[in-house]
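I have a structure I would like to understand better, so I am pasting it below and will then ask my questions one at a time.
Every protein chain except one is present and positioned as in the full complex.
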Amino acid sequence: MVKKKIEDFLVTGNHRLNTEYFVLTLRSEHSLPAIFPGQFAELRVDHAGNPFLRRPISFFDVDREQHEIRLLIQEVGAGTQQLSMLDPGDTLNMIYPLGHPFTMVEGKDFLLAAGGVGIAPMLLLGRTLKQAGKRPVFLFGFRSEEQVFDLSAFEALGEVYITTEDGSMGKKGMITGHPILETGIFDGCYSCGPEPMMKAIAKIADGKDIFCEVSLENMMACGIGACLCCAQPTLHGMKMACVDGPVFNTKELLW
Amino acid sequence: MVKKKIEDFLVTGNHRLNTEYFVLTLRSEHSLPAIFPGQFAELRVDHAGNPFLRRPISFFDVDREQHEIRLLIQEVGAGTQQLSMLDPGDTLNMIYPLGHPFTMVEGKDFLLAAGGVGIAPMLLLGRTLKQAGKRPVFLFGFRSEEQVFDLSAFEALGEVYITTEDGSMGKKGMITGHPILETGIFDGCYSCGPEPMMKAIAKIADGKDIFCEVSLENMMACGIGACLCCAQPTLHGMKMACVDGPVFNTKELLW
Amino acid sequence: MVDLQVNIGALSLKNPVTTASGCFGYGSEYSDFMDISRLGAVFTKAVTKENREGNPSPRMAETPSGMLNSVGLQNKGVEYFISHIYPSLHQYDTVFIANVSGSTLDEYVEVAERINDLEGIPAIELNISCPNVKKGGMVFGTNGESAAEVIRAVRKVYRKTLIVKLSPNVTSIPAFAKTAEDAGADAVSLINTILAMAIDAEKRKPVLATVTGGLSGPAVKPVALRMVWEAYHSVNIPVIGIGGIRSASDAIEFMLAGATAIQIGTANFVEPAVSVQVLEGIMAYLERHGFSSVRELIGNLEMPEGFERFRPKTF
Partner (left out) sequence: MVDLQVNIGALSLKNPVTTASGCFGYGSEYSDFMDISRLGAVFTKAVTKENREGNPSPRMAETPSGMLNSVGLQNKGVEYFISHIYPSLHQYDTVFIANVSGSTLDEYVEVAERINDLEGIPAIELNISCPNVKKGGMVFGTNGESAAEVIRAVRKVYRKTLIVKLSPNVTSIPAFAKTAEDAGADAVSLINTILAMAIDAEKRKPVLATVTGGLSGPAVKPVALRMVWEAYHSVNIPVIGIGGIRSASDAIEFMLAGATAIQIGTANFVEPAVSVQVLEGIMAYLERHGFSSVRELIGNLEMPEGFERFRPKTF
């Protein structure tokens, strides 16, 4: 198992995508340890002690040559707001890499279905799939056009389908109503986003009897399996979202 | 009585004097209300809520034409450290002007004796005395040369005497041992600094039977007389340092 | 316009936002910053029989997201209150509620009786929960029998709305809320401060001259919220929620837990106009969520299924 580290990263970029999302670029002085798609880091937001706890954020992208990682973050509360105000030259303390990543399985065609900031882990996952000779297809749901950002990094890896709730871009509605779910033929799917969305994807996968993994959110205090706060009931008893997850096979879940 | 205001000031300067002291320059959009020497402001350090309470800081200087005030601050804990990191363009919320100022009395020659950051209210006081046709003489005590900063603004108003505890500059020792206290002939004195110092000055003034006012510190939560935390016992009962003080005539104190 | 009016016993408040005793002077201290008349009520600083100098300094210490105070009921006594403070209260169009304290049962009764005669004061808050005095205060509020005794005695002489302010320094809030109700209180308010302590490690001394003091501010909010929820489910009289409120969201949380009105204390020191901001935030919330009256918030909390299987029974 990769040893977990606690490290001060240098902020080298903070790029606003839209009113809600921004991408932080962070550089390490050292070479990065192995980081797998679906894993996350616990970020120390503030040294004055408020917010008090660290914030769990998935790895969006990793550049091993530059020792850089990127995080896609949605501003939702005090913690993410403070993160959004970081400037190049600031440091950010992280505990990483954490959590059980997405699994690579047999097959060629995979659907990567995500809603909102659930998109974050999908870039690294898509790239890893592609590097393994597989074909990722991305299906992303947004509230409206204003939320959509430049998806060319995803387009370089595979087809990208979009839905918006108000129809201002892509297909109107939720991703769970997108025709690709019916017409596409996949060997498995990965999903991250709001729970109802993941449940719907899991149901469709189950109907087609294909592999399905989801990344679950939970309230986390420690991120390393010590506090037992992030409980996820499974067929095999109570699991911890931070170490046994955040990625779970939907067959294991009591959904 | 001047109405108290709560206002966002624009930080227009933050100047380091030495490892401990810095001067913040703050500009108002409006003309400033009357501000008297010895008065103070309650600064909101942080919007994330830590430190939780405001910090009381004296007015160091006031530039009515530029709508600017200056604060001389010593870094001692989390609050003043955060203040030290303010950059031009930031805003700082203040409640002001607060407190009972130094009193102008009959006479010509006045000693302004201060230790450490107790120097802060003495510039405005010296200027006010000078404008009233009086002669301020400054006597400042520091720990050592490193703590001393450019005192030319004071020198423009009157003579400046210095002591350092280690003798690295000016006279060695405490200000209470400075010969000017014996040789000088004053109509009154004003003092701000560590309590033992002010007590010694008060005793000397008492011996010479001259007017003496001191600016007292106390733990303040509200700064406006509402919480009754900053209690100062006096001959006339319990007084509040934030509204009845911080300046008190030493005759009133139970020293 | 949404309906903001709430009732505490026979007393009608134009809105549920009030300021807590000891944290708002007698109102005038804040008049430079806000319009006092917008408040539902102002709870005055404690009034005792005689002039009290309070405790020695330091009386205040800052703690993480909170503060300790050991003011100790400093006030000029009920006569001064009647002759000097009471007459000036009429200038504001809000309800003033006197916070009544004492060292002995007789003192409580005497002050309550005197204030009963004041036409402009429609209610008192009986402070049996101050942790910063040697006698009285919390000593009454942490013993069921003494609490019942003093409330009954005051109830006999006080004919308007009687609010009893509870101490959080007890094993069972429901027990004390019921004691207050049974002894004749028209409402309970909670929490007063939590007995606590700060130490200066470098000087190896307590920070406060009294060693211990009362903890208030955002730090205590989760404890206060739990206690208000417990009290709401234990009695049939209204509950007034206090403890760490500094935003409309905080205030709404207390009302959802069961509070009919709320008091804002420590937050006034940090933001002198916070009470008006809280009021405006509540109005915006009610409109956004389509409520027509603020009273619809009281106890309007959706309970998770079967939660009773998991927590110790406290009421």
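As written, the chain order gives the labels A, B and C, with residue 1 at the start of each chain.
Following the convention adopted for this analysis, a contact is a pair of C-beta atoms (placed from the backbone, for glycine too) under 8 Å apart; a residue touches a chain by one contact, two chains touch by 3 or more.
Keep in mind the model is a prediction, meaning the values are calculated, not measured.
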For the chain left out of this view, which of C:5, C:104 or C:249 touches it? C:249
Out of C:119, C:145 or C:302, point to the residue that touches the absent chain in the complete complex. C:302
For the chain not shown, which residue from A:122, A:137 or A:222 touches it across the whole complex? A:222
Residue ranges of chain A at the interface with the undisplayed chain: 3-6, 44, 49-54, 95, 218-233, 237-238
Residues of chain C (touch criterion as defined above) contacting the omitted chain: 55-56, 61, 63-66, 68, 70, 72, 131-135, 137-139, 142, 169-171, 194-199, 201, 203-206, 208-212, 215, 217-223, 225-226, 229, 244, 249, 252-253, 256-257, 285, 300-304, 307-314
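Keep this in mind: only the chains that are shown with their structure count from here on.
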Computing the C-alpha centre of each chain, which chain sits at the greatest distance from chain C? A
Centroid from C-alpha atoms only, then distance chain A to chain B, rounded to Å. What do you get? 54
If you average the CA atoms of chain B and of chain C, how far apart do the two points sit, in angstrom? 36
Interface hub residues of chain A, defined as touching at least two other chains: 49-50
Residue numbers in chain C touching 2 or more other chains? 64-65
